[in-house]
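With one protein chain held back, the other chains of the complex are shown just where they sit.
To keep things simple, chains are lettered A, B and C as they appear, and every chain counts its residues starting from 1.
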Amino acid sequence: MSATQPETPDTLPQLLLAQAARTGSRKVAIREKEFGIWQSYSWRDVQDHVERIALGLASLGFRRGDKIAVIGDNRPQLYWTMLAAQALGGAPVPVYQDSIAAEMHYVIDHSESRMVICEDQEQVDKILEMKDKLPSLEVVVYDDPKGLRHYAYPFLLSLVRVQEMGTAFGREHAGYWDAQVRQGRDGDLAIVNYTSGTTGFPKGVMISHDALISTARSFLAVEPLGERDEIMAYLPMAWIGDSFFSVAVAFLSGCTVNCPEDASTVRHDFREIGPTMTFAPPRIWENILSQAQVRIEDADWLQRTLTKFFLPHGMQKARLGLEGKPVPAGLSLLCWIGRWLVFDPLRDQLGFRRIRSAITGGAALGPEMMQFFHALGVNLKQLYGATECCAPATLHRDGQVKLETVGAPLPGVEVKLSPQGEVLIRCRGLFSGYYKNPEQTASALRDGWLHTGDAGLFDPDGHLVIIDRVKDVAKLHDGTVFAPQYIENKLKFSVYVREAVAVGHDRSYVAGMINIDMEVLANWAERQGLAYTGYTDLAQNPATYRLVHDEIQRTNETLAPSQRVKRFAILHKELDPDDAEITRTRKLRRGFINERYAPIIAALYEPGVATVTVRATVTYEDGRTSETERQVRIMDVGGA
Amino acid sequence: MIYRETGQFKTSYASDQAIFPIAQDRIFVLLAVAAAFVVPPLMASQYWLQAVLIPLLVYALAALGLNLLTGYAGQVSLGTGGFMAVGAYSAFKLSMAFPQVNVILVFLMSGVVTALVGLVFGIPSLRIKGFYLAVATLAAQFFLIWLFNKVPWFVNYSSSGTITAPTRTLFGVTVSGPQATAGARYLVAIGLVTIFALVAKNLVRGRVGRSWMAIRDRDIAAEIIGVRPMRTKLLAFAISSFYCGVAGAELVFLYLGSAETLAFDINLSFLVLFMVIIGGLGSVLGSFLGAAFIVLVPIFLTNVPHLIGLPLPVALQKQIELMVFGALIIFFLIVEPNGLARLWQVTKEKLRLWPFPH
Amino acid sequence: MMPASALESPLLRVEDITVRFGAVQALTEVSVDVHRGEIVAIIGPNGAGKTTLLNVISGFYHPRSGRIFFQGRDRTQLKPFDVAALGIARTFQNVALFKGMSVLDNIMTGRLLKMRGSFLLDAVYWGPARRQELAHRAAVERVIDFLEIQAIRKTPAGRLPYGLQKRVELARALAAEPQLLLLDEPMAGMNVEEKEDMSRFILDLHDEFGTTIVLIEHDMSVVMDISDRVVVLDYGRKIADGPPEIVRKDQVVMDAYLGVAHG
Partner (left out) sequence: MVDLLRAVFVAPFADMAGNPTFLVEVLIGGIAAGLMYSLVALGFVLIFKASSVFNFAQGVMVLFAALTLVGLMEKGAPVPVALVLTVIVMIALAFAIERVVLRPLVNQEHIILFMATIGLNFFLEGFGEMAWGANVKKLDVGIPDTSFLVRGVQINRLELTAALTAAALVTVLAIFFQRTKIGRALRAVADDHEAALSVGIPLKTIWVVVWSVAGIVAIVAGVMWGAKSGVQFSLSLIALKALPVLILGGFTSVPGAIVGGLIIGVGEKLGEVYWGPLVGGAIENWFAYVLALAFLLIRPQGLFGEKIIERV
């Protein structure tokens, strides 16, 4: 196979061979920052590594249909192992490496993974702890050998060792590699992504090669990428967004994938590479914005005044542009100067100088956020989709970016609304069902249409508008409909608010529960000379309440009267995925929250009540827990 | 503001350790050097070339030499004037003895002679440090000046006791002696100083520079790590003296035309030491900035009174010039003890981070 | 782990070393053997002569009497930089970093002994000089990665907090790929967490590179955890030498520490 050109590449490994055959070692396929510089691997190198790993896994008994769990940060070695498993007709099962032990165990056990590849000692230790409770697990492979020198376990071996076994196996079974790759068909299972659904245990979404490649092809039709393009691989590998962009889109377009040195240096490495296209969930855009605002706050007089003067004008111009309204000459001249003094340097500092298209997806992004990045000249576009359709279903086209919408469907994707207003999707990129879960598959996939569970509508230009989760679309007791997520995103634009929960279903008005952004608040408190002992103490401080009150008041002005937040409370603890109050991609688990914070919600709807006592369980590092009582203040919002 | 560093990633250690890793710096420096080679010879007036630019380059070369010794190797020396004298006189003798030898070769050979002399006067640095060494190098300064005054052989028994630059050509163009045009002399000076700056930069960022800086920062720890103090210090003295020797030769051949020992007295040593301190210890750029400052300030001081219309008697003007010069030095040491190079470094850092503070 | 070759000739043999500064008798007839692959801790109250012994081994002080053998050859009167050339590297009690240089340059200075080449080639930074510089940079990057100091690679050494300065100094010593590593109170002034990191690094480097380590340490729990053998000094004399568990219960050592009146 590697000698002859495959007819039309059906599977990702075949696509890899096609790229390697076409460009050989001229083009860089993937880079990784290590030992101070960016180590580069050409397509030929990648194919060579994948071949040796695949043959190594085969020598360890990896057969067609087997699964291999993948745990760790984005590293070339882990991507190659995924490709190797796919080449042998198996499927990788990427796992969130920062998920709690119980969740990790469920995913590996449920997917009956026979092997697992861990990035380093930290992940190996987790697996060893649960090894006896994983009957189907036979082999554990690790990449970074640091600290593992004395681990004498028969089933544990290094990736380098696997590659050595692969070379030996290859010599004995000439042609095995080519035969295995050629056997791949487009319908074969390519990857099993476990979604951290908002209800119950995660579901294993089975995705075929054809689904991934066809969706990638349809995406590239709208967003052309070539060999000179650079993208960053820093999203969790267990998220469909990563496999779609860093593998499918990269292999099809031949663009170069860059892996950061370490989770802590992502922002620095992002700026060093200066990618031309990037995809990220709202949480990352919110982080970038709040970091930038904190640094602007710290700047000396000149820089701060200039930035604070030009930014609002820039955002104003962006908003008019996004809403298709004409931009007055004075404003555009002002912004032209702003571009030289503030916007271009700011764009360069944040690493977006070479960006052609920046895409946000996975959850809704606040309109002010879009305005901020467009003001800087970053072509930020909204994407809507789901793991079950290989990520993108609808996407803003260049020049047709609108604040409230998620864009038009991609070519080859049909989107329609059910009578109840639920968004249904049909395309070649649909998943092949939930692994070992026919009931859920049946409920999600009815007569060829994917039921997304999101409520939406179409606007005059044919753009899809997502209102909220179907079951979360709430009505006040007087029937007026309000979308909690829409209000929450607006609240989250304030740099002081990290998370917000809008409640009001069957109530007389909308009320809010706020999580403050500890880092930004601490910085603010320091400048105000406020003393505080910890998160809860700062959260319940009257000055913090007045600050958040003003922020909510400002947001209320942009909301219709019925949607305005009338009373709010600042939560005494952060909503945390470990407490199952929020998913890994920070989507709220409303049912769980309403139940756990019922006392606060109740107090929100008793006018005149100023504080409420709440029982909170605190778990210490060594697992001991203790019950403590906390006072949470409630405050009315003026003029709401 | 000007810097756009997104997308400038390094895929090899060579590019990471280049002299100018950031593209904007490379472009800026290349343009500056090209302009320095092209613009002055064509456009600058005779006065500007002869009285400002050529001395600036000659002093910059000496400052570069002293910076290697004092800035990087940490050995204070007040003997620069003496070493420049050795360079000038040996260049004179060599060019007289071998008239047909290329003038650049004469400069380099006079540099080698000075390096040997520097080596000898560097020996005390093995046993004594700091001010004691500075005062010891004063011995070199006074001894050398006395030697050139007293022994007529050095001036080829000329009655006036001065040495004059003979007429020499380079690639057919007269570059020294009375007929040499200021433009030609400028080009030779700029050519030499650019090459020497590059050599200095290469030395400093490599093995040699690190052992110098190790001796400068903690000589005991350096010795225990494997740096041989004698070899390192003497190498510093030799290379520094080589630079000062060539600068001395250039002073006579390219700038003054003729000179006697008075031109190389203790004041020259102080002048070059000022340039290194004001420019910035331990920085190649600092040597150039320091030389520019010390050459331009007096010229500025002399011209300002005329510009603002109150002519001053010459004596009073000289005194005021001295006072302002002394006051400026104190002012500078207070504002930025690490010199102009640090001021530029701080501004560059601000530009690279604009509009963020950190 | 005990070195397999306890009987084989010791890597370092210190024989009856006496050191005197004027009237002060810093060390009197101290003899210590260190075998290849061993971690030996030197403990003792302040002023017992621990740092002096280390200074003698590294050639910084020359003993009044007694001899030192390294790999069987007598090297008592060697100069410090010759001792370093033999493959002995060390860190200092109160951090001796080169403040004017960046962390990377500091560690590269550790490799000076391994760098050859003519100074002329250095001047033009071409050919072998350039290749050598880049090869050594790659080796230094391994040490930086090993000690996890990638983030501070380009910061001037003078600006680092105390704990990091200690780690950079260890990196500089490691960069010389020594056979014998002398650590002078590597954990002095560190908090618990930093101590744990440093102990892990010392054990890791001992596993990874098999370097023989002699360290001076006050923290008994650390000494007990990581050393194969303990040498106790008191008033310049060696009063105990053996595995940690035995030395710990030795009455003479307890007296020295608890301050029994001396004759």
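Everything below uses one rule, namely that a residue touches a chain if its C-beta (ideal position, glycine included) is under 8 Å from a C-beta of that chain, and two chains touch if they have at least 3 such contacts.
Keep in mind that what you see is a predicted model, and the values were worked out from it rather than measured.
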Review point. Which of B:Ile27, B:Val101 or B:Val135 sits in contact with the chain that's absent?
Key: B:Val135
Point to revise | Given B:Val173, B:Leu333 or B:Leu351, the one touching the chain that is not displayed | key: B:Leu333
Study note, to complete from the structure: It is residues of chain B that touch the chain not shown, namely 70, 76, 124, 127-128, 130-132, 134-136, 138-139, 142-143, 145-146, 149-150, 220-221, 224, 266, 270, 273-274, 277, 281, 315-316, 318-330, 333-334, 337
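Everything that follows uses one rule, which is that only the chains that are shown with their structure count from here on.
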**Study point:** Gap in Å, rounded to a whole number, between the CA centres of chain B and chain A
**Key:** 58
**Study point:** Euclidean distance of C-alpha centroids - chain A vs chain C, Å
**Key:** 48
Study note, to complete from the structure: CA centroids of chain B and chain C: separation to the nearest Å works out as 42
Review point. Got the chain C residues that touch at least 2 other chains?
Key: 137-138, 141
Revision key, fill the gap. Flagged in chain B as touching 2+ other chains are 12-13, 16
Check your understanding: In the complex of these two chains, what residues of chain C are touching chain B?
Key -> 58-60, 79-81, 83-85, 89-90, 92, 96-101, 105, 108-110, 112-113, 115, 117, 119, 122-125, 129-130, 132-134, 137-138, 141, 172, 176
Check your understanding: Within the complex, which stretch of chain C touches chain A?
Key -> 137-138, 141-142, 144-146, 150-151, 153, 204, 207-208
Review point. Where on chain A does chain C make contact in their complex?
Key: 34-36, 146-147, 149-150, 261-262, 264-265
